[in-house]
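Missing here: one protein chain of the complex. Every other protein chain is in place.
For chain A:
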Amino acid sequence: MENLLTLPVLLPLFGAALTLAFDKLPRVQRWVSGAVQVAVVAVAVTLVFLVDSRGTQVLWVGNWPQPLGITLVADHLSALMLLVSTVVTATVFFYSMGQDLDTRQRETPVSVFHPTFLVLSAGVSDAFLAGDLFNLFVGFEILLFASYVLITIGATRDRVRSGTTYVVVGVLSSSLFLTAIAAVYAATGTVNLAQLSVRLSELSPGVSLMLQLLLLTVFAVKAAVFPLSAWLPDSYPTAPAPVTAVFAGLLTKVGVYSIIRTQTLLFPNNPLSALLMWAALLTMVIGILGAVAQSEIKRMLSFTLVSHIGYMIFGVSLGTQAGLAGAIFYTAHHITIQTTLFLVVGLIERRGGTTSLNRLGGLAAVSPLLGILFFIPAMNLAGIPPLSGFIGKIGLFGAGVQVGTPLAWLLVAGSVVTSLLTLYAMAKVWNRAFWRDVPEQLSDQPSGLTVSRRHGARRGTQPTDGRGAAHPEVPAAAEPTPGGTGASPTRPSAATGTRPDPSELWEEANDSADGGVLEPSRVPRPMAATAGVLVVLGIGLTVIAGPLYGYCERAAAELSSPGNYVGAVLGDGALLDGPVGWNGTHGDAGDGAGGADSTDNQGGAG
C-alpha cells in the first residue's frame, strides 16, 4: 500500500514524457493528461482514507537502510493538501482543455502546455509528500521550473517582463533554500525531517534559531508573506487564466505547507509567535489595501491572494492546536476558492473582452450564469456566512481569542478588517462589472473592440491587430515608432528619446494587465462547466465543513506532537515520546551538534 505514495509524483512525470512524445497529436495529449489527472485524484482520495484510518503512511524509496535514502511521508496534513491540490489541478486542466478546444483564441501552445502542466503537478505533489528537506527542495524546483515555463508561455512582451521578475525571485529564493539546507546539514548531519526533528532540538538555541529563520525566510518568499510578497501581484496577472489560477491556488500554499511543517515538526519548541503574528497582520492588511486600490480584476485578486495568506500565517503563529486546525482548514478552502475566482475571471475576460473595471459593465444582464459563478466564490472569499470562508475565519478568530494576548486580539481585529475590505473589493468588482449599465460609448459596440481599435496599432503581440503574433525581428530601436506619437510602449530606445506621456503609460498598463484585449465572445461551455464544478466544490466545502474540520483538527493534533511523525518514519523503537519530552540517549542520535562525518548518517538508526 505504501507504494501508492510514489504515484502522485510518478504518474504526472510519466504523463509528461508521453505528452511530450505525442506533441504532434493534441488529441492524444489531452487524453493522456486527462487520464493522469483523474488517476492522481483517485490516488489522493485513497491516501486520505488510508491515512485517516491507518495512520501516517511512510515509504522508504528503494528500500535503503533506514535513515539513508529518500522518504515519502503522508500524514493527515500532507494527504489533505495532496487531495485538494490534485482536485484543483485536474479541474483547471479540464478548463484549459475547454480553452484549447475553442479555436478562436488559443492562448496556450498545446504541445508545451500539457507536459509542463503535468510536471508542475508532480512538483507540487512531491513537495507535499517529501520526507526530507532536500526532497522538499527538489519538489520546489520541479514546480518552480514548470512555473517559469508556464508564466512566460507564448513569450509576449508582458509575460517576458513579468516573468523575468518571477524567475529571478524564484532562483534567488532557491539559492537561499540551498544555503539553509547546507547549514542544516552542517549542524545536524542529516536532512531527513524526522531525524532533524530530534537533532535540531539538541542544538544550541542560537544555531537553531538561525536555521529556523533561514528556512522561514525561504518559505515566506514562496508563500508571499508580507515583506517578501511584492513579486506576486506583479507577475501573476499577465499569465493565461488557467495558469494564474493554478499558481494562485497551489504555489503559495506549498510555501504555507512548508511553514507549517517547519514550525510544527522541526522547531516545535520555538514558535516565534510574535514575529509570525506581525508578519501575518501586515500581510493581511497591506495586501488587502493593495487590492482595494486596483481597478483591474486579476491584479486585485492577486493582492487578495497575498492578503489571505496572512490568515494562514495567523493560524500558524498562534502555536496552538486550534490555530493550526484553523490554518489547515483555511488553506484547503483558499486553494479552492482562489482558483475558482481566477478561472471565472478568465471567463469574464472572454465575455467582456477585458478585465479592467473601467471598461466592464452590464455583465449580469448579458450573462447571468457568469454572475452566479463569480458571486458565490467572491462572497465565500469575503467570508459571508454560511460559506466555508466564514467557517475558516471563525475557527481562526476562536483560536486567536483563546490565546488572548494583546497581539492575538490585534490580529483578530486585523483579520476582521481584512475580511470587510475583501468584501468591499469584491463588491466593487460586482458593482462595476456586473451591476452597472454598460458604459455609454461602449454600449454600441463590445467593449473589447473599442479598446482594440484605440490601441490596436501599438500592439506587437496581439492576435487582433494586423501584424498578427509575429514579433519584430529587429530590435525596437530600429523600428519606426508606430502611431506617430514619438514613443511607443515598445520603445527602449536611444532613437526616440522622448519620455512616455501619461496616456501611454496607461495604455501600456492595460496591455500588461489585460494580457491583451480579446475579442469578446460567448463563453465556451466546457470552460463554464468546469468553473461551475469548482464553484460547486467550493459550496461542497461548506456542506462537508463538519467532517472536514474534524479532519483538520485531527491533523493539527497529529502535528502538535512531532513524536507521531518521528515514530512513524523512524519506527516506533526510535522514540516514542518525540523530541519535546525527549531526554534519552545522546549517543543514539550520534554527534548531532558535532555534525557531519561520513558515518553520521547512520547515527539515528540505532
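Details
In this text, a residue touches a chain if its C-beta (ideal position, glycine included) is under 8 Å from a C-beta of that chain, and two chains touch if they have at least 3 such contacts; residues count from 1.
Here, contacts and distances are computed from a predicted model.
Matching "Nodulation protein E", "Cell division ATP-binding protein FtsE", "ABC-type polar amino acid transport system ATPase subunit" or "Na(+)/H(+) antiporter subunit C" against the UniProt entry of the left-out chain gives the name "Na(+)/H(+) antiporter subunit C". Summary of contacts with the chain left out: across A:S85, A:S121, A:T152 or A:T320, the touching residue is A:T152.
Only one of the listed residues, A:V61, A:A183 or A:I384, touches the absent chain: A:A183. Annotation: of A:V160, A:A364, A:L410 or A:A557, A:V160 touches the absent chain (contact as defined above).
Remark: the omitted chain is touched by one listed residue; of A:R30, A:R299 or A:R351 this is A:R299.
Along chain A, the points of touch with the absent chain fall at residues 134, 138, 141, 145, 148-149, 152, 155, 157, 160-165, 167-168, 171-172, 174-175, 178-179, 181-183, 185-186, 191, 234, 293-296, 299, 356-359, 428, 431-432, 436, 439-442, 451, 454, 460, 471-473, 475-478, 487, 490-494, 496-503, 505-506, 508-510, 512-513, 594-601.
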